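With one protein chain held back, the other chains of the complex are shown just where they sit.
What follows is chain A.
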Amino acid sequence: MKAGKLRFSKPNKYWVESSQKRYVPRVDDTVLGIVVDTKADNFLVDIKGPALAFLPVLAFEGGTRRNRPKFEQGTLLYARVAKANPGTNPELSCTDASGKAAEFGPLKDGYSFECSTGLSRMLLSSPTCPVLEEFGKKLSFEIAVGLNGRVWVNAASPSTIIVVSNAIMKSESLSGVQQRIMVQKLLDRIQ
């Protein structure tokens, strides 16, 4: 049982939310992985877990042995965890359950950084996390968050990317109000 914050939602749900740097693979999680190697049948992908994950070469929309995707070492992929059992290498897939691409696949350009699992859950929570909401009002950027503690940010200008990335990295321990204040200060500084 990992240490963490005790959370409560009415009427009777209690749970403990923990935040780690390492990721424990779970089925149906969407993660950001880095291609480490290419084997005959699958790609070896690092998802910050205890073992490297396998991504079958055919697990893409319209994937056949003829049109295999080619990923160089270091490619960032947005994928879904298809199989995860303790002790074995997890398996990923770049399609959703029905076989469509649905935004999975390699991410081009932009900047990626690592964070804790708790922060990635906060970024994905709904209603939208205050940091992202405040930035979204003034700047335009796109972002991909992996539940394994990796985030990808892309925008038209490098300064936007840098401001958003650094703000996200600092926002884990801040409350909603503090996050808004921090974002306001940063936006005032760059404008």
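The rule we apply is simple: contacts are C-beta pairs under 8 Å (C-beta built on N, C-alpha and C of every residue); 3 or more make two chains touch, one makes a residue touch a chain; residues count from 1.
In this text, contacts and distances are computed from a predicted model.
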Practice problem: Could you tell me which of "Protein ECERIFERUM 7", "Prolactin", "Early meiotic induction protein 1" or "U three protein 7" is the UniProt name of the chain missing from the displayed complex? | Solution: "Protein ECERIFERUM 7"
Self-check item: Touching the absent chain when the full complex is considered, from A:Ser18, A:Asn67, A:Asn85 or A:Asn166
Solution: A:Asn166
Quiz item: So which bits of chain A touch the chain we can't see?
Solution: 34, 36, 46, 49-52, 72, 74-76, 107-113, 152, 158-159, 161-163, 165-166
